[in-house]
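One protein chain is absent from this view; the other protein chains keep their places.
Let's turn to subunit A:
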Amino acid sequence: MTVLSLRGIAKSYGGNTILKSITFEAEAGEFIALVGPSGCGKSTLLRIVAGLDHADHGDIAIAGRDVSRVPAADRNIAMVFQSYALYPHLTAGQNIAVPLAMRRLTAMQRLPLLGSLLPGQRQICADIQRQVDEMASSLKIDHLLGRKPGQMSGGQRQRVALARAMVRRPSVFLMDEPLSNLDANLRVHARGEIVDLHRRAGVPTLYVTHDQSEALSMADRVAVMIGGNLLQLADPREIYDNPAHIEVARFLGQPKINVLETRMDASGVVRFGGLVLAGENRSAAETPVMVGVRPEFVRVRADNGGMLRARVERMEFLGSEVIVHTRLDAIGGAVTIKSTPSEAASLSTGMPVGVDVTPERVMLFGRDGERLAAKPIGMMTVLETANG
């Protein structure tokens, strides 16, 4: 069932286009990560969904109801902010109770002294307190309820912010880089907790992050946004293995994908070193294309074999793996290779090496960055003599 649907959301600020017609849908219980470099419009999109900002064009529907003109408070959306945005003058318990109190109590009942005299107020307050306690114990923050945000650590504040967002059972849950203010150790731990919490609550979640490992490890589907465009929305494996656009391929993966420029002849054949790919050439003339292959699908060979000839420029030892930076002899393009320490043991800086790629893992991109269909039709070892 579709819970959240966005259609053609566009936004610009004073001539700067931030979002260009974003369209996607989130299913019930789905965890979608919006990922992209800073300034790609992901936070703006989140704010538009929340109702804190208004789109210039496009519609938002939650559970089938068009909410494009509905104010933030009436959308039943909860949000966790990067800064947590806890009320500094209230204790953790009071912070968590705020969204409930604002919804369940009337303006009269919320008055400090008079309110407690009104019928029903005591009952509702007790009820709210019970819900706050339940939420707190499920997040293991019972002992923090009496403390103010200033007296808590980053991780504790983050949990209180989560509790405040979850307590009112929202129909959509939004998170704006909730882990970026935590230290590295805590971040990995908190990832697991958020995924766990999401699974228990079953509320569809939009999670904004600029950290690709967060996006890939936590989300059911990952939406990659670059320059105000939603370039691809797919599950993490698909988006990593089969990027639809060169920017998606470049954004995801550490170290970055190797991209080399070459040409496609009129019949659609691309030759790159010893690798031959068959694509489809719509223009029926020689066109420039880009070949992409991830560092883990490139192998370095100390012997004279391999499809390409290269020279080792630099090596980074990372414990379980070694990143070998090489430069191709023929065209001067840089190729990064993820190698093992045992393989790299025989290498040294400046050494001439052979480079092999896994042909099925080579991707072809057009000049505009769009992915092109390509099939490897042959590969051969380039002999040292042939390379000059």
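In this text, contacts are C-beta pairs under 8 Å (C-beta built on N, C-alpha and C of every residue); 3 or more make two chains touch, one makes a residue touch a chain; residues count from 1.
Methods note: contacts and distances are computed from a predicted model.
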Chain not displayed: protein name in its UniProt record ("NADH:ubiquinone oxidoreductase subunit L", "Cytochrome c-type biogenesis protein CcmE", "5-methyltetrahydrofolate--homocysteine methyltransferase" or "Sugar ABC transporter permease"): "Sugar ABC transporter permease"
Can you say which of A:Pro88, A:Gly319 or A:Gly332 touches the chain missing from this structure? A:Pro88
The listed residue (A:Ala28, A:Ala73 or A:Ala345) that touches the chain absent from the view is A:Ala73
Extract the touching residues of subunit A with respect to the undisplayed chain. 47, 50-52, 71-73, 77-79, 81-89, 98-99, 102-103, 164
